Each structure stands twice: as C-alpha cells, then as structure tokens.
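Here the complex is missing a single protein chain, while all its other protein chains stay put.
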Amino acid sequence: MQDAGQYLEKMQTTAPLVQNITNYVAMNIMANVMLAAGASPAMVHAREEAAEFAGIASALSVNIGTLDPDWVAAMEAAAAVMNDAGKPWVLDPVAVFATGLRRDAGARLVALKPSVVRGNASEILALAGAEAAGQGADAGDSVASAEIAARALAGQTGGVVAVTGAVDYITDGSTAYRVENGDAMMPRITALGCSLTGIVAAFTVGQPTLEATTAALAYYGLAGEQAAQRSQGPGTLAAHLLDALYGMTPKALTVGARISAA
Amino acid sequence: MQDAGQYLEKMQTTAPLVQNITNYVAMNIMANVMLAAGASPAMVHAREEAAEFAGIASALSVNIGTLDPDWVAAMEAAAAVMNDAGKPWVLDPVAVFATGLRRDAGARLVALKPSVVRGNASEILALAGAEAAGQGADAGDSVASAEIAARALAGQTGGVVAVTGAVDYITDGSTAYRVENGDAMMPRITALGCSLTGIVAAFTVGQPTLEATTAALAYYGLAGEQAAQRSQGPGTLAAHLLDALYGMTPKALTVGARISAA
Partner (left out) sequence: MQDAGQYLEKMQTTAPLVQNITNYVAMNIMANVMLAAGASPAMVHAREEAAEFAGIASALSVNIGTLDPDWVAAMEAAAAVMNDAGKPWVLDPVAVFATGLRRDAGARLVALKPSVVRGNASEILALAGAEAAGQGADAGDSVASAEIAARALAGQTGGVVAVTGAVDYITDGSTAYRVENGDAMMPRITALGCSLTGIVAAFTVGQPTLEATTAALAYYGLAGEQAAQRSQGPGTLAAHLLDALYGMTPKALTVGARISAA
C-alpha cells in the first residue's frame, strides 16, 4: 500500500455507477459525497426496480439504517444480481445490535456474502455473533476489541471487513491494514459512515478489494483532516469535506495516507 | 430561569439517546442539529422496531410532517412505551391544520398526552380546536394569538406546550415563559422547527420539563443569532448554525438567553 492514490485515480477514471439502497438520513449527503469523489451514485430501492437496476450498476451498497421488511427484500434481490454477475457489493450494518429486525436483516445479508462489510466496532462485533455495547447508531466498543470478530466475519463471507473508528482496521481474514487518517469531529456529522460505504463500493470496482477498501478509507479520512483545518464546527466541516473530496489529487492521497500493515 | 446554561450542561453530560420518528425532509438536518448539540439521535420509524427501540431510548420525538398511516401506528406504539416507562416524548404537529390525515393523527397523538407539544401558532391553534390560518407548513397566525390555545392544550395533555415564532411562548397551563432569541432568517431554512423539537426532547431527559423546554428554545435561538452574524443567506446560515450549536458553552447561553416570565 505504498501508492494509495492509484486507487483513487482508477476510480475516478472509471466513474462507476453505484446503486445505493440506503437509509433516509444518508441519501442526500451520501450522493453528494460520491459525486464530489467522482463516482456516479443512484439511489434506487423499490422492490419493483431494485434488481433490474442492479443489472446496469457496477457496484451496490446496502445500508440497514432506516429499515423495513420491503427494503430488506429489495436489498436481497439486488445483492443476488451482483453476486450472479460477479460485481462487488458492500454492506453497512447500521445499529445491527439494536433490534430484532436489524439482527435478522444483518444475518440474511451476511449470508449473501458481501464483498465488503463496513461498520463500527459494535456493529462488527454484533454481526460476528459477539456481545456489543453500541448505543443507538454509535459504537460503544473500541476498534481493537473488534479485530478478532472482523477476521472471523471475513472468514464467514469470504470478503473484506472494515472496522472504522479512530484508527480503522481492514482485513480479508488473513492480511490486514490500519488507517490512521480522519478527524475527531467527523462523528458529529450524521451519516458520514454511511457515505463512506458508498465510496468503498466505488473504489472496489475493477480493483483488488482489500487494497481498494483501505485506500478508500485513507482518502476519506485525509479529506476530513483537510476539511477540519478550515472549519469551526460540524456545519462548516460538512461543506469543506465535500470540497476536499472533490479537490484531492491521487498524488496528495499517496503522500497523506497513513496506512500500515496490521 | 436565571441560569439557562445549566440545562445545556446537564443535557451534554447525559448525551441522551433520542429516538426520532420524523419526516423525510427533516431527518438529516435534525440528526445534524442534535449531534452538534451533543445528543445522540436515532431515526427509527418502522412499525416492526419502533416500539422495541423506544425501550432503549431516553426520549422520543414524533413529527407528522410526511405522514402515512403506518407511521402513525409506529408513533403511537413508541409513545405508549415512553408513557409506560415514564420517559418524555415530544410531539411536532407539522401542518396539522392542512388535511384530514393530519388532523386525525394530531388528535390521536394528543390523546396520548405528550410531555411537550412544539409547534407554530397555527399548529397549536388547530390542535386545540381553534381556527387556524396556516398555509402549507407555515404559520398564518401570531404567537400571541395562540397563547390561550396553548394553555388549553397544556391542560388537556398535562404537559408543556411551546409555541415558536418571533417570540416563543412556553407554558404548562399555569406558569409561562417567553423566549426572544432567534433570527428572522431561520424560517428560510427548511425543518429548523422540526430539528428544534429534537433538541427539546434531549433537554427534557432528567430535567423539569417547562424549564428544560424554555432553555432549549433559548439555546437554539441564540445559536441562530450567532450564526446570522457570520452568514450572507440561508445556505451559510445553516452551516454556521450547526457550528454555533456545537460551540456554545453553558455560560454563553446563560448570558445570552433572553427569557422572561409571561
């Protein structure tokens, strides 16, 4: 991972069409994050068209943040299309520990073997079947406490698992990386984690999943660092984050990425 | 109400998990407002999980802005959980005067005796059974014209009623306060009233309802005043409002609050 910028460059050249079945809170900022980064997001969730649209998308993200049973059916149908076509899809298990509806949806989606699972420590612990101390949508566990669960979950899906927090941990079950980029104020903006999941989906198109996911996290965190330097609080941070995602060059990412083998 | 800042300090120390069943327009900005203030918002509305989630939340807000019958059922179920557990919940009766669906939902939710009702003058008048001159989501009546209705409604629910506008009026049916903080450009940003309802819910956790609601309104209005000084229009005002909510100290709130007995 000496050259994180190459993954950004490839993503921007591809400008992949990414279908997102995400929650109502995240839809707008997630689309803006993906557009700023140079991807082509489409929010398409209805049961009547989700699978059909998956046929033309290059990647898919699914997010259980504001769930209902119809949406789970659409997620499963779209994920199946991606699997059949060998296209990547990413699961964001928002607050999967909180209710029975979420635990059930999380289990069903994990069984479909997502290319990447991106969550906070409490979410990854819960998905892997361990005890989690999350509150609402927030993690109550440290990233370090979820590393074993992350590797176990990756073993279960055959894909990559990314645990995000102060220092991110990304693993395919054998190899692992840590990413130290980011700013402490980012959790004060809603749905930035959800939005990152869309960036991960875009990066994985036509690129090795573990490295592309790691580069996506570094890109996002570095943009957050740059934005924080120009901001006085979460409101201006959100605006400057989009500007920083838009303005980041591959070279700047390669220089600024703080990635290490774990 | 000499020390409004103490209510902010207590809320930030508690960082309460607040469940919000709110409208699609408000979800993102409301979550951002609550995160900036130091609360922990969760947007959970599905019938299949709303009541279960209410069991772990410290407070609840319900908002009828983009309603359908399924959502009303989820609101009623979650409100019942709060009532049984003695936890506070706040009703935001958006445009309750506009259609039969809204009038019916408003009446059903008032019957469940919300701890606080927060609305504009036309909404409070309509909820109390009086004639209202609202247009769409906007008030067509002055706060002053809704004071009698506010006291009557508080008598009906046994809780607090807050009428927001140029000068806010807050009453539990006997005692009442006015809050003069705020900026005239705030109504040019959508869902700022809805978002305030979430702040009210967070403040009422473990604090006396009338005073906590009054302090919440002063906090929000004062942040709006600070933001307006740095803004050229509603776009920059929205960003600076989040920054101001984030940066406000209890002491600054105590000094800047313009609260008077009514």
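Chains here go by letter, A and B, matching the order in which they are written, and residues are numbered from 1 within each.
Note that in this section a contact is a pair of C-beta atoms (placed from the backbone, for glycine too) under 8 Å apart; a residue touches a chain by one contact, two chains touch by 3 or more.
None of the values given here were measured: they were computed from a predicted structure.
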Full-complex contact with the absent chain, from A:31, A:91 or A:202: A:31
Per the touch definition above, residue among A:43, A:80, A:152 or A:262 touching the missing chain: A:43
Chain B, residues in touch with the chain not shown (by the definition above): 23-26, 28-29, 65-69, 95, 98-102, 135-138, 187-191, 231-236, 238-239
Contact set of chain A toward the excluded chain (per top definition): 17, 24, 27-28, 31-32, 35-36, 40-49, 52-53, 56-57, 238-247
